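With one protein chain removed, the remaining protein chains of the complex are shown where they sit.
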Amino acid sequence: MMIGQEIKRGIIDENPILVLALGLCPSLAVSTSVQNGFGMGMAATFVLTCSNVIISLLRKVIPDKVRIPCFIVIIAMFVTIVQLVLKAYLPALDKQLGIFVPLIVVNCIILGRAEAYASRNNVFKSLIDGLVMGVGFTFALCILSVIREILGSNKLLGFKFVPGFQPMTVFILAPGGFFTIAFVMGVVRYIGNRKRGVRR
Amino acid sequence: MMNPISLIEISIGAIFINNFVLSRFLGLCPFFGVSKKVSSAAGMGMAVIFVMTIASSFSWVIFNYILHPYHIEYLRTIVFILVIAGLVQLVEMALQKYSPTLYESLGIFLPLITTNCAVLGVAIINTDLNQTTGSPYTFIESLLNGIMSGVGFSLALLLMAGIREKTEFSPVPKALEGLPIAFITAGLMALAFLGFSGLNFFPAVGG
Amino acid sequence: MIDQLKMIVVLTLISCVAALLIAFTNAKTKDRIARQRVVVQQEALLQIMPAGVTVAENKAPLSSANDTLTYWTGVAGSDTVYAFKVATRGYSSTINYMICTTAEGVITGMAVMEQNETPGLGARVQEVLSKRLIWNGLGGPKEKTASWFSEQFKGISINQPIAIDKTAGEWHGLDEKGRRRLKDKNGITAITGSTISTRAITNGLSTRAKTYLKAIRG
Partner (left out) sequence: MPIELLYPVIVVGSVGLFFGVGLAIASKKLQVYVNPRIAQILGLLPGANCGACGYPGCSGFAKAVAEGKTEASGSVCVPGGSKIAHAIADILGITADAVEPMMAVVHCNGGSDKALERSRYEGITDCHAAILIGNGSKICQDGCLGLGSCVRVCPFNAIHVTKEGVAVVDADKCTGCGKCVKVCPRKIISLIPKVHKIFLACSNHDRGAKVKKYCSVGCTACSLCVKATPSGAIIMENNLPVLDYAKEENFIPAAYKCPSRCFTDLVKTRSKANIDTKCNGCTACVAVCPVPGVISGEKDQRHVIDKDKCIGCGICLNACPLHAISMWGVGPLVKTTAGKR
């Protein structure tokens, strides 16, 4: 079914974080706990989908020279709306995500997909692509946050995970983020190589 | 009124303590993209410093003279990013026209910088409260913070490019070639920069 | 010339529409955000003030830094308690916390409002120990225990020097006798591995809090 195949493309073949290596800034900083990761993933998916739709609607109207500023204004509009809604209804999550909510604007995925995909395809395809990329982003983010939360603070979703295990706080700090994403990317590549090896 | 202590603290802080790339995770996409060759890394570093300076000065002026008095601070995201995008595109065109040589080495990085989280990051951080003195940034402080964050970014970028050029020929396991090994290198560098986190010059400043 | 014009019109139009939408959402959410901030404030006050006090907010001039200090008074029967915010510079960030003391300077409650010290070390000033493991934690009601680090400040006086006892282990691990011995010494236990943050808070108490209390009581 087309949708199933698209989602597989988004999560595995063209996963924004693990394969295209876009949107790294928020994924490393926010993936210290699953709630943050999921929250950021949802916010990014919302912004990505809406901006993809609007941009593909306006793609004929926007002249090429002012392409980037227009896209950025549309994306920034959605991000600010998400920011206000988060501040009003989910203050705890907003405090956790901190500076990374406004930074969704310059998150390379959104402008990347807007330029690469939305400005060239019709509305329906852009909507699907926005959703699929968002799901891929959230999926990868959750993987990273689960690993970092368990190893880094011996918690999962805020609850104590394994009694007596002394957490390695380095995983919560910056180096841990780099190591985790390196490890996950290595595993994904290894599976890819083996699969390609066998199939060929 | 110029408080030299906080100026030093800001500059050292921006380069070492909370280095933009290695401890704040800002500006990673171009950081991993461009750091394959030292030459392009140097060009990118210069461009980032230049853009961060004009971005932080413009954003400070706009925030304190337009957004703050009219209590529309919530617009800062959209206004800042619009200003940065517009500025960068204008500067790129000007450079392309008037100094092709400079454009050759510096200009091609400019469109890359508009989607750089570090530039918008520094603009937004400048409008928050200053960590050390607790009062909002003055113009000089925010300008300095912009320049020094750019220097911090370029420092990390050059270090990274140097190392990555070496890892090109080292026996890296097949699955880890390319980006994963770059991340591990960045992780090790972040570990080293972690050592700076406790550094502060005048503990009594806050007390 | 036409496409130049088109550029200007399109960019300006999009900016205006975007601004309009944002302003609209802001208008909708503005009061809620303001209310959120007040709710957080009230919650903190409730936590540190002794029960059954009527809370009133007022200001007192601060002679030294020529600005005014906002503080809250809690009146219960004869004695009144004063609550105010204190900011101090920790290991890698500014720690904001609120304390509530009696007139003589004995702390009745303390809560750390905001900090971003190193996670796992300095950040444990806000740590809430939940004993339950994940599998039995998912179902149960939200555990409402205060952070052990703030609990230990109850009964400490800010007018005398506050001792930091690093040898006795952490407060939540001590038995009744250990805790009473600490109280007599007007001492608290430090968080293992982050004495800078602990000392930052006690310094804040013995320096700033004392001057604030003096300013309040005039």
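In this document, chain identifiers A, B and C correspond to the written order of the chains, with residue numbering beginning at 1 in each.
In this text, a residue touches a chain if its C-beta (ideal position, glycine included) is under 8 Å from a C-beta of that chain, and two chains touch if they have at least 3 such contacts.
Owing to the predicted nature of the structure, the values given are computational and were not obtained by experimental measurement.
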Task: Interface partners of the hidden chain - shown chains only, full complex considered - done: A, B, C
Open item on the list: For a quick check of understanding: of B:5, B:61, B:94 or B:199, which residue touches the chain that isn't displayed?
Closed with: B:94
TODO: With the missing chain put back, which residues of chain B would touch it? List them for me.
DONE: 29-30, 32-34, 36-37, 40, 43-44, 66-67, 70, 72, 75, 78-79, 82-83, 85-86, 89-90, 93-94, 96-97, 108-109, 111-112, 115, 169, 171, 174, 179
TODO: By the contact definition given up top, give the residues of chain C that touch the hidden chain.
DONE: 4-5, 7-12, 14-16, 18-20, 22-24, 26-27
TODO: By the contact definition given up top, give the residues of chain A that touch the hidden chain.
DONE: 14, 19-22, 65-66, 69, 73, 108, 111-113, 115-117, 197-198, 200
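Note that in this section only the chains that are shown with their structure count from here on.
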Task: Chain pair bearing the highest count of C-beta contacts - done: A-B
- [ ] Determine the centre-to-centre distance between chain A and chain B, using the mean Cα coordinates as centres, and give it in whole Å.
- [x] 22
- [ ] Report the inter-chain centroid distance for chain B and chain C in whole angstrom, where each centroid is the mean of the CA atoms.
- [x] 31
Open item on the list: Give the residues of chain B touching no fewer than two other chains, as numbers and ranges.
Closed with: 74-75, 78, 82
Task: Multi-partner residues of chain C (each touching 2 or more other chains) - done: 15, 18, 22, 26, 118
TODO: Give every residue of chain A touching chain C within the complex, in rising order.
DONE: 32, 58, 61-63, 65-66, 69-70, 73-74, 76-77, 80-81, 84-85, 87-89, 91, 152-153, 155-157, 159-161, 163, 167, 169, 172-173
TODO: Would you tell me which residues of chain C are touching chain B in their complex?
DONE: 15, 18-19, 22-23, 26, 87-89, 91-94, 118, 196, 200, 203-204, 207-208
Task: Touching residues (chain side chain C, partner chain A) in the complex - done: 3, 6-7, 10-11, 14-15, 18, 21-22, 25-26, 29, 32-33, 36, 40, 118-121, 130-134, 137-138
